[in-house]
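A single structure is presented below for examination.
Yeah, one chain of the complex is gone here, protein chain that is, but the others are all in their spots.
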Amino acid sequence: MSSAALECALEVRGVWKYYGDFPALRDIAFRVIQGSTVALLGRNGAGKTTLLRILAGLSKPSRGSVTIHGANVREESTRRRIGVLGHGISLYDELSAFENLRLFSKLYGIENPAKRIDEMLERTDLTRVRDGLVREFSRGMRQRLAVARVFLHDPEVLLLDEPFTSLDDRAIGVLQSLLNEMHARGRTIVMSTHQLREALEAATHVAMLQRGQIVHAGERQQEMLDDTGWLYRTYGEN
Amino acid sequence: MREPIKYVLLTASLGLLLWSLYKIGYVLPLEANVAAYQILYLHVPSFFAAFTGFFLGLFASGIYLATGNFKYDSFAAGANEVALMFATAGLASGMIWARYAWGIWWTWDARLSSMLLCWLVYVGYLFLRKSVEEPTQRARLSAVLSIFGCVNVAFVYKSIEWYRTQHPSPVLSFRNGGDHMGPGLEAPIWWNWLALVCLGVVIAMVRMQQGEMSREIDALRRQAHSY
Partner (left out) sequence: MYLRQVLTIAAKDLRAEWRTREAFNASFAFMVVILVLFSFAFDPGNSDISIPAIAGGMLWIAYSFAAALTLNRSFARELQNDCLDALLAAPILASALFFGKALANFALLMVMEIVSLGVFSLLYNVKVLAQIWSLLLVIVLGTWAMTVMGTMFSALTVNLRLRELMLPVMMYPFLVVPLSAAITLTSDLLNGISFGAENILWLKVLVFFDVLFTSLVVLLIDVVLVG
């Protein structure tokens, strides 16, 4: 995943994360060049979520460092450049779709927010319920609004934790088209996943976590697509 | 290295305690008409030792937050726990003294209530430690609470100087020959303080080792669950 000649979007250097004395992440080091889409594979408990939270600056590594475009993730200017989609939708039930997006557009300091918000609502097919409370939304609508929130500030680096797992078909379609568009514009994407086809198809690179360590990192191979269990078997997991 | 230090401190502490017990019991010309006056030689040093412990807890917590080294978390836990024990001893001995001197077990005097307050703050600290299972989160949150608690202790201590109180004025005024106590009678208080601090450090060290072990057990359990 490293190539010195290309712009390095994300660099992880010697990251360890301990829970007490237990190392949940062990000496993680990799670089993601700008424009690549990385699928982060691994079983439950392998450390995918922990790693993504550290990349997003939601958690501090016990040792090591993470830089995004050369700057620390906990800096405000860096956080403006990343978009994070976690397990929850991160939206307020008591606010309307528009109010939710306006809140985040204010926090991200987006210029001309109303226009951008309407654009995102359009993209996620939520214009009709622009002023409806999220509480009243169906599951699929909530998920699409969550996707709209992540892309709202046009992030340069996207960090997605199991993005396809909880989505319905329509939301997956929306997310895929947005991701493709981001990829075409040279944006960097890191997403964790079990072994889902959707993620592997989108990926240019694959990294595999096993017991808190990176056991495989490299470009996505065709055999991974043909046989999604291939990587897992290679590393002795079923 | 740690083991000999523990025994040295323990011996020193016990020796000092015995020596000052002898002095208090047989040597010092304590007024016989003040019943149970001797208990003050435990009462006051207990609180001094408690404050020492809270401050050590504060420093250890600060170092933990700065370095992330769990040793300091375990030490802070031990120090605060031992300090809470001394504060309990101080409160109990104070109540006994109050029963003899004033005829009541408890009075809502500013100094007493403020000590009770500090005691409650650190009971909250122990609650917090008990209720968080994940060691890193526990260390982080309890370090923050320890800092808040110690600042509160200092704040409370400062604020009671502003109250009118029926309590003997702060012990440090013994220096000026305040209250009943002559300067010659003051020394055992400081020796006892030293003895209790030594004892406290030994106990805190034992608790620290226990903390390290339980963290190791926790890590092994996590490892077992992850494979």
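The chains carry the letters A and B, assigned in the order they are written, with residues numbered from 1 in each.
Everything below uses one rule, namely that a residue touches a chain if its C-beta (ideal position, glycine included) is under 8 Å from a C-beta of that chain, and two chains touch if they have at least 3 such contacts.
Please read these numbers as outputs of a predicted model, since none were measured by experiment.
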item	value
Displayed chains contacted by the hidden chain, counting the whole assembly	A, B
Of B:Leu10, B:Ile63, B:Val132 or B:Ala219, the residue in touch with the unshown chain	B:Val132
From A:Pro23, A:Gly42, A:Gly86 or A:Gly212, residue that would touch the chain that is not displayed	A:Gly86
Among B:Ala79, B:Ala98, B:Leu112 or B:Leu145, residue touching the chain not depicted	B:Leu145
Absent-chain interface as seen on chain A, which is shown	56-60, 74, 76-80, 82, 84, 86-95, 99, 103-104, 106-109, 133, 149
Missing-chain contacts mapped onto chain B	65, 113, 117-118, 120-121, 123-124, 127-128, 131-132, 136-137, 140-141, 143-145, 147-148, 151-152, 155-156, 159, 162
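In the analysis below, only the chains that are shown with their structure count from here on.
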item	value
Separation of chain A from chain B, taking each centre as the mean of its C-alpha atoms, in whole Å	49
Residue ranges of chain B touching chain A (in the complex, touch as defined)	68, 70, 134-136, 215-216, 218-219, 222-223, 225-227
Parts of chain A lying in touch with chain B, wherever the complex brings them together	18-22, 24, 45, 62, 211-212
